[in-house]
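Missing here: one protein chain of the complex. Every other protein chain is in place.
Chain lettering (A, B and C) follows the sequence in which the chains are written, and residue indices restart at 1 in each chain.
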Amino acid sequence: MATIGSRLWAIPEGYIPSGGLKGERALVSHEAACILNAGEADAEIEITVYFTDQDPKGPYRIRVPSSRTRHLRFNDLTDPEPIPRDTDYACIIVSTQPVVVQHTRLDSRDPHVALLSTMAFAQ
Amino acid sequence: MATIGSRLWAIPEGYIPSGGLKGERALVSHEAACILNAGEADAEIEITVYFTDQDPKGPYRIRVPSSRTRHLRFNDLTDPEPIPRDTDYACIIVSTQPVVVQHTRLDSRDPHVALLSTMAFAQ
Amino acid sequence: MATIGSRLWAIPEGYIPSGGLKGERALVSHEAACILNAGEADAEIEITVYFTDQDPKGPYRIRVPSSRTRHLRFNDLTDPEPIPRDTDYACIIVSTQPVVVQHTRLDSRDPHVALLSTMAFAQ
Partner (left out) sequence: MATIGSRLWAIPEGYIPSGGLKGERALVSHEAACILNAGEADAEIEITVYFTDQDPKGPYRIRVPSSRTRHLRFNDLTDPEPIPRDTDYACIIVSTQPVVVQHTRLDSRDPHVALLSTMAFAQ
């Protein structure tokens, strides 16, 4: 087992387009935080979402078990409330265990597919 | 509240295409610095813009309040002067508080959309 | 010779689309770990692949000689077993020598080409 990662991550650039291809889930516009927990203990994770002109929302809670990855789509978050579409946001990810976080967006509004990805920022 | 980030950031790759889709703001070619201030104090930020063969411009001043994100489009900067289109540039971002900065470009010259993003470089 | 890099890297975002352009290898959908060994000694590398709901696979073993780069396509891995298509995965890369790792995906399902890339996360 490898101990790699951080317990505190930030992704400043968040935006879920409301438009795009429909149907096949893989090609629907989405934004994801891909989280890898390569350690021996399960990670309990809290995500807080920040906006331009309103108070933060959350926390959104997820678990990433030991030796597993979870590619979390922000589109799928509903508890405590969905993340608004077509709205600038950002997030802070706090984990009980070291994890590694990568940010990816698939945008199919065009309707051709565009992709972006970057490692999130670790403190 | 989380204290995360740095007070000094650099983005070496800047370029605002003059072409691209018109009309809907979300699909106009643009370049953005997405800034997250997850801390307790408002951040006063100065951006200096660098070029290949002329002196730097700026500073451009913006504020990112506590617990807010701002997705700043370089296209929108006008004070002290607009950033020229179709011109290579770079920038340094200095903040009074720790912030996290991510760089994103949407290029719709094609006119199909292409995206890039990366975390900026923190000192 | 430059000593640069790390012996432990993570890429949380892995996904090999089964669709896309056929024929010319350069435009087939693929995911790559681009590894640079700028040092004086050959690097023996082990890659472990993580999933959402099954145990990790691997290790996959490759060598990157001194002063060489290898742009490894995850699509090409077959020993101990191929990586499943259309499935979320992540990976940990362990090297006997310092190397630098960059993650890239070319997605031609659209069938237009989309690209993403980020430096992997180094411990």
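Quick note on the criterion: a contact is a pair of C-beta atoms (placed from the backbone, for glycine too) under 8 Å apart; a residue touches a chain by one contact, two chains touch by 3 or more.
Since this is a predicted model, take the numbers as computed values, not measurements.
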item: Chain not shown: contacting residue from B:Ser67, B:Ser95 or B:Thr118; value: B:Thr118
item: Touch list for subunit C against the chain that is not drawn; value: 2-5, 26-27, 32, 34-36, 38, 67-71, 100-102, 104, 106, 112-119, 122
item: Sites on subunit B contacted by the missing partner chain, in the whole complex; value: 8, 10-15, 17, 48, 50-53, 55-56, 86, 88-90, 92, 94, 103, 105, 107, 109-110, 112, 114-121, 123
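Basically, only the chains that are shown with their structure count from here on.
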item: Between subunit B and subunit C, centroid-to-centroid distance (C-alpha), Å; value: 30
item: Between subunit A and subunit B, centroid-to-centroid distance (C-alpha), Å; value: 21
item: Touching two or more other chains - residues of subunit C; value: 112, 114, 118
